[in-house]
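In this view, the complex is presented without one of its protein chains, the others remaining in place.
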Amino acid sequence: MTLPTEKRTLLTIVTEAVVEQTLLRDLDRLGVRGYTVSDARGKGSRGVRDAAWEEAANVRVEVICERAQAEDVLRHLQARYYADYAMVAFLAEIEVLRPEKF
Amino acid sequence: MTLPTEKRTLLTIVTEAVVEQTLLRDLDRLGVRGYTVSDARGKGSRGVRDAAWEEAANVRVEVICERAQAEDVLRHLQARYYADYAMVAFLAEIEVLRPEKF
Amino acid sequence: MTLPTEKRTLLTIVTEAVVEQTLLRDLDRLGVRGYTVSDARGKGSRGVRDAAWEEAANVRVEVICERAQAEDVLRHLQARYYADYAMVAFLAEIEVLRPEKF
Amino acid sequence: MIDVVVLFFLFGLAAGLARSDLKLPSALYDSLSLILLLAIGLKGGEGLAKQALAPLLPQLGAVILLGVAQTFIAFAILRGLGRLGRADAASMAAHYGSVSVATFAVGVNWLLVRDIEFEPQMAVFLAIMEVPAILIGIVLARGVSRDTDWRALGHEAFLGKGVTLLLGGMAIGWIAGPDGLAPIKGVFFDLFKGALALFLLEMGLIVSRQVGELKRRGLFIVAFGLGMPLLSALLGLATGLALGLSPGGLTLLATLAASASYIAVPAAMRLAVPEANPALSLAAVLGVTFPFNILAGIPLYHALATQFTGATP
Amino acid sequence: MIDVVVLFFLFGLAAGLARSDLKLPSALYDSLSLILLLAIGLKGGEGLAKQALAPLLPQLGAVILLGVAQTFIAFAILRGLGRLGRADAASMAAHYGSVSVATFAVGVNWLLVRDIEFEPQMAVFLAIMEVPAILIGIVLARGVSRDTDWRALGHEAFLGKGVTLLLGGMAIGWIAGPDGLAPIKGVFFDLFKGALALFLLEMGLIVSRQVGELKRRGLFIVAFGLGMPLLSALLGLATGLALGLSPGGLTLLATLAASASYIAVPAAMRLAVPEANPALSLAAVLGVTFPFNILAGIPLYHALATQFTGATP
Partner (left out) sequence: MIDVVVLFFLFGLAAGLARSDLKLPSALYDSLSLILLLAIGLKGGEGLAKQALAPLLPQLGAVILLGVAQTFIAFAILRGLGRLGRADAASMAAHYGSVSVATFAVGVNWLLVRDIEFEPQMAVFLAIMEVPAILIGIVLARGVSRDTDWRALGHEAFLGKGVTLLLGGMAIGWIAGPDGLAPIKGVFFDLFKGALALFLLEMGLIVSRQVGELKRRGLFIVAFGLGMPLLSALLGLATGLALGLSPGGLTLLATLAASASYIAVPAAMRLAVPEANPALSLAAVLGVTFPFNILAGIPLYHALATQFTGATP
């Protein structure tokens, strides 16, 4: 028997550790019901961020939600963060059980 | 020339660090051939888990396998963990080389 | 209004921490414009790698790029690393804003 | 006069309540707890080397019974007066039947600062008393069910980090003796109090996070969190008097009995009794009992100990 | 003779420039900075306990004004001579109007090694001077706009890690006094200089990473990074003379004024003035001003301080 999964969207954000708290507050305000955060380092258009110290550290934030909400958040990121912060964000289609949770 | 990739399923589990060992043993028992674990923190229906101490830390476990096996594991997680533990799990379609490995 | 997202490919590589620098240099050489790295542990055909010490630690590298470039990188990994290193790599389809960035 | 290490706890508590960004790197916290456990073990082992071990055996039996009795009493109170469900009551009872290394360390520091002697076997008691309450708690929650993975539990209980470090430290201290330990005094003895101060700073931060849960849970948790350690301390004092301990030893046994676990037991209960709410036990243990013990309990237990033994404080 | 802790800085710098793999675990760096901040606070609080606090109030007003003045002057120079944009100039001015704990610690070490006394309130000045420049910098960048989340900023400023640890350490030192602190001397005082040495090793590595940015930015950054601390040190000496500080105290106040923040201010500016380029300020602060202060500035400020007070060095 196949599982009764439902489609949701996974939004992944990689950005500067220094904005973690601000970003998570924004997510709360946008109605997101959960997120997962881990530490990361990396390289992009704003150069190498090797996490050698706080200033140069990244975080990786994941949010599972409905497509529409993911697009809302992405729109907000674009308006509020893209110009001034090292940031990358992308969407992927995933499947979950318990659709009421996300 | 395009690469001869094959489809597999990526199962991602975010849960309490305290069950890491138990969960990994379960994965072994269910026949999974590999997994990747990293440390995480987050927020969900069971509140903020900010990894400030062991009790409040999450782990993020990834398993690449065939769809059927991923569903087996997910079914097991639902039966054994969903009610009592902070946990989120989701499936994504991915492509790999070396299909015999997963 | 739906967002004007574009398709890209996410290449995820899990491998031994000891090759991190070499691998990142290879990525640069292959023209990749960014990557994200985080620490990981895991298990696979080369046994348990529990990150108890440097020798046994993994890293998890993510690259967002066009499909063709992702395949190039994957081909290079296959030729240069698959035989001798603990390594797993897979592709996923994702969506981004700012396609010019990746 | 309040000990300086306790001031660090209060500072952490205040910083946490004021929502300061302050936090210790988790590797520092883990390193400090490792050093404190080893130091307690080394000190105990060094002392044990000077005396016969056989007379200890009945003492070990007595403190195991003490822990078991506390667990049953706590369970009865939580079911009867507290009207908690079976799982929650069993889990919380296990927390109170077991012991807290941090509380013990503050007690040791309190005695050291005042030059009060105590028996070396107190470190053995600490290691021994961690485990029985866990097993009783599981049986209370489940009965002696087939399902329970006793092997995993035994492993968790006897080979957990805390017990391993205490026993290993004791073995090393016992083998090496005072002369053998001299070269490593710098790290394990001279820095003990400073390490404890930093450790308690983080404890203050951790405790401050329990306040929300405490508010939600109302009075019973507070009453239990204050009453249970007092009751346990009396049981501990009675046991210690029966064993003929010195006033310092009595104080520490009362402190051990009064203390409640917030590391080993929560982890074990999370695995063995997952339906119990971990936030409930931690709010009582960390939000009420731990602060009470280190701020008011230890001096009180010592006062009682000196009174009971007729010693002049 | 160059202090051994400064040799550790030079070693880190050399290793970084040679692209060695060397790096400190970040938990070690964080632990060291936590211990240094607490140690500075404890020492200051211990000293304050011996004197009346009321006469300090006007001194606090004076050093706040000092920080504010530096911020405005730096902003004017950066806008006028440096032709920086409003946001970049405001952000960089805030870095220079604020203070650096690492520089202060090297100054304290310099005086300790030479047995030169200084006033205990220097630790208070350090805590107090961190914040005002941040607020001025934001106003300079934005005006007093509605948008600014002042609550978040106030939180960041007054409850940031550094200020919390300094104030907490001071409170503990003040309450416990010399006798109360004695048991924890091992960790906080005896290890201070060794901890500072390791900390500066990592600072050397961090500074070495600024070289690329420095090369890109040309001469103005270097000139500003050298000139501004000299100007600020003179302002600091003038303020200190007006307050009647000892030569040691003068040296530290000049060092504080000359120092520029590389932890609290960058983080605050990143949030409040995101369009400012953080690499620019860090290149000046870390690539020029910090090395200058610890290598040449502190001895120079002390020489000036002894000359101005007519003391024999």
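For clarity, chains are labelled A, B, C, D and E in written order, and residue numbers in each chain start from 1.
The definition used in the following text is that a residue touches a chain if its C-beta (ideal position, glycine included) is under 8 Å from a C-beta of that chain, and two chains touch if they have at least 3 such contacts.
All values reported here derive from a predicted model rather than from experimental measurement.
Hidden chain, full complex: it touches shown chains C, D, E. Of the options D:V68, D:L153, D:V187 or D:L300, the residue whose C-beta touches the omitted chain is D:V187. Of the candidate positions D:G85, D:G160, D:G227 or D:P299, contact with the hidden chain is made by D:G160. Here one chain is not drawn; of E:F11, E:F72, E:F158 or E:F308, the residue touching it is E:F11.
Residue positions on chain C in contact with the hidden chain: 16, 18-19, 22, 51-55, 83-85, in rising order. Where chain D meets the missing chain, the touching residues are 25-27, 30-31, 34-35, 155-156, 159-161, 164-165, 168, 171-172, 175-176, 180-181, 183-188. Residues of chain E that touch the chain left out of view are 1-5, 7-8, 11, 14-15, 18-28, 109, 112-113, 190-191, 193-195, 197-198.
Please note the rule applied: only the chains that are shown with their structure count from here on.
Within the contact network of the assembly, the step distance from chain B to chain E comes to 2. Using mean Cα coordinates as chain centres, the one most removed from chain D is C. Summarising the inter-chain contacts, the pair of chains with the most C-beta pairs in contact is D-E. We define each chain's centre as the mean of its Cα atoms; on that basis chain A and chain B are separated by 19 Å. Mean C-alpha positions place chain A and chain D at a centre distance of 41 Å. Residue positions 38-39, 92-93 of chain C each touch two or more of the other chains. Along chain D, residues 23, 26 each make contact with two or more other chains.
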